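Report on the structure given below.
One protein chain omitted, others in place.
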Amino acid sequence: QAKEQFIGLPSYRVGAYAAGGSGLYGGWIDYMAMINERDGGVGGVKLTWEECETEYNNARGVECYERLKKKGSTGNSVFQPVSTGITYSLLDKVVADKIPMVTIGYGRTDAADGRVFPWVFPMITTYWSQATTMVKYIGAKEGGIDKLKGKKIVYLYHDSAFGKEGLTVLEKQAQKYGFSLVLLPVAHPGNEQQSQWLRIRQEKPDWVILWGWGVMNPTALKAAAKTGYPREKMVGVWWAGAEEDTVPAGDAAKGFTAAGFSVAGPNYPVIKAIQDNVYKKNKGNMEDKTRVGSVNYNRGVVHGIITVEAIRTAQAKFGKKPLSGDEMRWGFEHLDIDAKRLKDLGAEGFMPNLKITCADHEGSGLVKYQQWDGKQWKIVSDWIEPDREMVRGMIEESAAKYAKEKGITPRDCAKEG
Amino acid sequence: MFYREAGQFKTTYAADQQIFPIRQDRLGMLLLLAVAFFFVPALLSEYWLKAILIPFLIFSLAALGLNILTGYAGQLSLGSAAFMAVGAFASYNFMLRIDGMPILLAFIGGGVAAALVGIAFGLPSLRIKGFYLAVATLAAQFFIVWLLTKVGWFSDYSSSGVITAQDMEILGYRFVSPEAKYLLVLSIVVVLALLAKNMVRSSVGRAWMAVRDMDVAAEVIGIRIMHTKLLAFAVSSFYCGVAGALYAFAYLGTVEPEGFSLDLSFKILFMVIIGGVGSIAGAFLGAAFIVLLPIALDVVVQQWLSGLLAPSVSSNLQLIVFGGLIIFFLIVEPHGLARLWQIGKEKLRLWPFPH
Amino acid sequence: MNTPTLAAAPSAADSSSPAPGYLSINNIEVIYDHVILVLKGVSLAVPKGRIVALLGANGAGKSTTLKAISNLLHAERGDVTKGAIEFKGARIDQLTPSELVRRGVIQVMEGRHCFAHLTLEENLLTGAYTRGSARGEIRDSLERVYHYFPRLKQRRMTQAGYTSGGEQQMCAIGRALMAKPEMILLDEPSMGLAPQIVEEIFEIVRDLNRSEQVSFLLAEQNTMVALRYADFGYILENGRVVMEGEAADLSSNEDVKEFYLGLSAAGRKSFRDVKHYRRRKRWLS
Amino acid sequence: MQFFIEVLLGGLLSGVMYSFVALGFVLIYKASGVFNFAQGAMVFAAALSFVGFQNLGLSFPLALLAAFTTMVALGILTERVVLRPLVNQPPITLFMATIGLSYVIEGLAQGFWGANVRGLELGVDDVPVQWLMDSTGIGVSSFDLFGAGVAAVLVALLALFFQYTRIGRALRAVADDHQAALSIGIPLQTIWRIVWAVAGFVALVAGLIWGARNGVSFSLTFTALKALPVLILGGFTSIPGAIVGGLIIGSTEKLAEVYLGEYVGGGIDSWFPYMMALTFLLIRPEGLFGEKHIDRV
Partner (left out) sequence: MSGRTSGDVILDLQNISLRFGGVKALTDISFNVREHEIRAIIGPNGAGKSSMLNVINGVYHPQEGRIVFHGEERRKMEPHKAAAQGIARTFQNIALFKGMSVLDNIMTGRITKMHASFLEQAIHFGRARREELEHRQKVEEVIDFLEIQHIRKTPVGRLPYGLQKRVELARALAAEPTMLLLDEPMAGMNVEEKQDMCRFILDVNDQFGTTIVLIEHDMGVVMDISDRVVVLDYGKKIGDGTPDEVRSNPEVISAYLGVSH
């Protein structure tokens, strides 16, 4: 029997989601292809994968999950929906099927509490962590977090579950640091923001947090230019921080800063490795090769790295063979990508280090900030620590509520190996 | 030659007014039900039950609802997904807020809530017609989704607006396994489909069709237009509401308001049109078509074409083929798959003679 | 040919010799919706400059025949599956209706079909669409139609949807005249018109026929009038031509008299006194 | 007060943007009674083709021409493949067919040009007009003014086209009754080709303007949703209606979001225009300038 590790890839490459999706899945697949090409797989086990088009639609996502579940010799060993909606729809199913679900930079935030959500891994960082780093970043720009007192920040958000994620944390942060928060929702899809920006002009905020998605982002940047609001005073969520968000806005985007759990740029050894082992052999997934190294592409590479590292970790315990979902879960839960490992991977500075534990499925929560200079994203900050205390508190509270609702008894991590 | 009415003489009107007056149809239906209830859960894999048949049944129910409104009563609506949302959120809240609420009652409650909302948004139909009405129903679509997102109470103040459906339990039995869920959904859908069939072949149904075909004449005959249209909105929304509740409880488990988007409304409308306007069977055929086609296309593309075509091309190819097939079917038979089936039967009746 | 022939189609076509090169239909078969066979081999001919009447009971297939000629069947999911239709020696089965109109064949459809949102005058003007001639000429035609139907002139600015049934019928006929056709397929022109107008319409038909050599194929239920004005007639039953002949001969045929003219040996019977059971038509027995 | 005027002006101008898309709908509806849901996809395809051609190295006018040709070809193809076989079918069937068409167009456009989002420059800055800003403190974007100007020209052209060609009248005839229009020799096919080509042109203009505003991405298809309330408010069949409807929707939507939004939690412009239009319709069921529905026995 061939030694193959199957990975199901629910993807979206049509419609409004295509722009981001093609980059992300490109990076992810290229990384795995590179591992196969360069290393002959992980520990001698080849990686195989199959895409399944979800159109970013919950129902289609569930179908993909079910379709991919039994594929490969050990079944699908990890599911990464890249859609918060699909994540929610699968919360119960992955438990029953024993398949770990990894949600990097989206999904259900309180699932970071591994005691209640053993099968879910909202890794690297979550929306709540991100929101606190935004406040920290703005504070630093203002010359110290204490300078935030009396400042006014507009929270311009996509009027949806996604947009509302940042709300509670920011409100708490506003209380903690004494700034005032003005909430301006934008109706989906957000291609008209005249009224919001007139309000912003009236409010004259010190900063604008752009918690947008899709066309809402370039539209906001354009509208900011139109109202004369400085882009340098706008901080975006990571889903507003890719080339797809700034390029359409043209010059209007210059100066805009956005968060990221990975960074842009092709000048990392890991990207080089992909170029050498994959593109040189004409096996790359990207049709437009100039996009290798773009934000979404690199995000995809991060997905690949984490998946592969989990396999490696699990192989160390269970042996170099195709792993089941259960074994993979162990791998994720014991994932420890430290600075040294990052360096070995050629991803130093490319993504933050992270260590997953039984209780903490988030990892480091680190976020970096990049600024658009009109041509490309430039890194403008170091990895910023979230307000761990506040975020972890909220996560535990929320998870506890969920556990109660669902009648789940949280695991006792002290007892686990 | 196989499909003949000849020799089947009906001596009473009762016999002629059965749901399926022709014996072959009757037998066929019984067979179909037997297969659906006994063989399908025993033979088909979990994937088929969970990922295909359950959503197929739920969408059939929604399409049935819309078909009552659009197909039978002639009121074009683009808001069915919103009524599904009302049903889902209402059932959730019934379960949440009333202790010991039986699940079936919660579903009915969800349907009734949707029906009430449906009546409210149906009121304009008394004056507004055709595409004007269709666009106006978008008001319902967007308003309801907005309201569910905005008012935390509906989602029990969950930070993301997502609700997690409670477990389904009837008389102490918990519906957890795919087979159990499938059978529950199937039973509900079969019962509701039967009720719908009865309605459309009785005087309410005739009143709906009369209003659809020519409302001025209908009124002259003595049909109360307002009553008839609002009833259509109510019944239709009820069906959509129950479908929404099942969508949340028996299929996805968790839903968010945005999940009930305009896209979903369009999908349901497609099912109605492709399946056959004004046909109960059409709702099922249409749902099967619209649920299965994209999956089939994706499977084909992923299995056989994934290496050959660039990924973005193959994904877009699916979209093109999907749209193209819809157009193709509309051209082949504007009255839908149900009509195609009927014509097939007519041909069978004549067979082996061409006419 | 002195007595009308009693023949089953398709041989019917053989016995009459249409003026070569004008409208002739040869043994056509029409099927609706892929399953409903309506015309079962109909042949007929309209010689140039003649008025031919197409008679027959409800559902005989008169309208279908006309629509087959004018190629409007497609719009109702009907198909000519057999046979040929020729106009001036050329096959016309594959032409679009608009090309047909340009060649001079126009149909006045049964059931009026006026453009409800256009005023009567606009309705008439759309009739001249294919002509593309100078405004002045079109104005003249318009005046002529108004001359035929003064009622239309009175109501010319009313949207057709709001006019009475008869006014719409006049509008439909007038609209076709605006195209200056050489061959008109008239489907039940007299329907819903007051008696004097019916006479007037047929006078117009005769007038156009005499002065401008326009040929007519008319499907008409008012057999009395139709046969008075037509030169030749066909009787259609159940999708087949069952009888044909010179108009004068047809009107003296006993069957035609009884079934289509309501005349019996004793003269016209009062509608009050028609009895229930009637003699069956000879050709059906 | 000044703020009010600013909101109002901004609303009026963005209303004009909606009108662009609504115009395309009106054209096709007028000509065939078809509610063309693919208009949004056409806007997207037009803009994407234009940018695509530019990226291939074509100059602005050449790219414009190439994009226009593409749209005309698309129109002709649509007539042949979709409309012709569906002549005389119920409007809802045609409506569904156009939704199917929109999938095809979206798939074709993205498959062909790729899914990348792109910027589009028309050379008009989207910044406040300075002298107006200085003298009154009211910010009005020069780009929006430019858009309004284009809209005015477009509407005038279309109005002339329909007024002074016999096609105008024929179009209305076709919309009323396909079969009768055929019977009197109106060449449906030609007319539909022309109209779809013109609608393609309008889509191109809309695509350029919207693309320059928000970038060229799939979301251009969503502009269709913005146009719908405009359409029913103005009336499906009226070109001026599309403009007036746009102005009304644009301004009230902005005023509502700014002055009402606060109290209900904001984000109301997803549904407010529809509710507005709905209320209007209750008074005039055929929209402001639409043709009255004739219902008679």
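Remarks
Letters A, B, C and D name the chains as they come in the text, with residue numbers starting at 1 for each one.
Note that a residue touches a chain if its C-beta (ideal position, glycine included) is under 8 Å from a C-beta of that chain, and two chains touch if they have at least 3 such contacts.
Note that this is a predicted model, so its numbers are computed, not measured.
The missing chain, though absent from the view, touches B, C, D when the full complex is examined. Within the full complex, the residue among B:G278, B:G323 or B:G336 touching the omitted chain is B:G278. When the full complex is taken into account, the listed residue touching the unshown chain is C:R151, out of C:H74, C:R151 or C:R175. Think of the hidden chain as still there; on chain D it touches residues 296-297. Residues 13-14, 16-17, 195-196, 198-199, 202-207, 209-210, 212-214, 216-225, 231, 235, 278 of chain B touch the missing chain (whole complex, contact as defined above). By the touch rule set out above, chain C reaches the unshown chain at residues 32, 36, 55-60, 63, 110-112, 151, 155, 158, 162-167, 169-170, 188, 191-199, 221-224, 259-262, 268, 270-272, 274, 276, 278.
The rule is simple: only the chains that are shown with their structure count from here on.
Between chain C and chain D the centroid-to-centroid distance comes to 44 Å (mean Cα coordinates, whole Å).
For the pair chain B and chain C, the distance between C-alpha centroids works out to 47 Å. Chain centres here are Cα averages; for chain A and chain C they lie 74 Å apart. In chain A, the residues that reach two or more other chains under the touch definition are 13-15, 18, 22, 159, 187-188, 287. Shared interface positions of chain B, defined as residues touching 2 or more other chains, are 146, 149, 312, 316, 318-319.
Applying the touch criterion to all chain pairs gives A-B, A-D, B-C, B-D, C-D. Of all residues in chain D, those touching chain B in their complex are 35, 81-82, 85-86, 89-93, 95-97, 99-108, 110-111, 114-115, 225, 228-229, 231-232, 236, 264-265, 267-268, 270-271, 274-275, 277-278, 281-282, 285-287, 290, 293, 295-297. Chain B makes touch with chain A in their complex at residues 46-47, 50-52, 55, 146, 149, 159-162, 164, 251-259, 263, 294-295, 298-299, 301-302, 306, 310-312, 315-316, 318-319. Chain contact summary for the complex, chain C toward chain D: residues 70, 72, 74-76, 96-102, 106-109, 113-118, 122-123, 125-127, 129-130, 132, 159, 161-162, 175-176, 179.
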